[in-house]
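Next up is a structure, given as structure tokens.
Shown here: the complex without one of its protein chains, the others still in place.
Presenting subunit A:
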Amino acid sequence: MALQILLNFIIAFVWMFLFEDWSFSRFAVGYLLGIASIGLLSRFWPQGFYLRRLWAALKLLLLFAKELLLSSWAVMVHVMRPRLAVRPGIFALKTELKSDWEITLLSCLICLTPGTLTLDVARDGRILYIHAMDIEDAEELSEQIKGTFERAIMEVTR
């Protein structure tokens, strides 16, 4: 992905050299041409076109903002309730993510959503131990995390 972006910049600079014009608008036109040519030749790259992954990253950001607002609202309601009705606990979440970078991203996202906190990652990186503020049903909660965050991260990295 980084290589494709670098190539795109190089194409834009070649375009600027061809016109001997160093303005930003010339750079922008060259960059668009680079996107078009890399997109047309994307079958020669083993990992596919890089704009697709950029789009997936944007979708991950939006999904995260949604989850952040929803779950922080839930935590606020819990705090304001006159009788405390939380049922906290620690549950283990098996993850299918492989690389360190993906697991770090997943645990940071879990940490940032209110109501869940990553306590530890197992030595082999297969299991995340998560402290949840309100475990109605741990299976359901872990299915929910898997369905949203894990799938979105996978779409970005593979």
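Definition applied: a contact is a pair of C-beta atoms (placed from the backbone, for glycine too) under 8 Å apart; a residue touches a chain by one contact, two chains touch by 3 or more; residues count from 1.
Everything that follows uses one rule, which is that contacts and distances are computed from a predicted model.
Colleague: Among "Quinol:cytochrome c oxidoreductase membrane protein", "Na+/H+ antiporter subunit G", "Energy-coupling factor transporter ATP-binding protein EcfA2" or "Dissimilatory-type sulfite reductase subunit alpha", find the name that the UniProt record gives to the complex chain excluded from display.
Modeller: "Na+/H+ antiporter subunit G"
Colleague: Among A:27, A:45 or A:129, single out the residue that touches the unshown chain.
Modeller: Checking each option in A:27, A:45 or A:129, the one touching the absent chain turns out to be A:129.
Colleague: Which one touches the absent chain: A:5, A:117 or A:154?
Modeller: A:117
Colleague: Need a quick check: the contact residues on subunit A for the chain that isn't drawn.
Modeller: Counting only subunit A, the missing chain is touched by 68, 72, 75-76, 79-80, 84, 86-92, 107-109, 111-115, 117-120, 122-123, 129, 131, 133, 135, 138.
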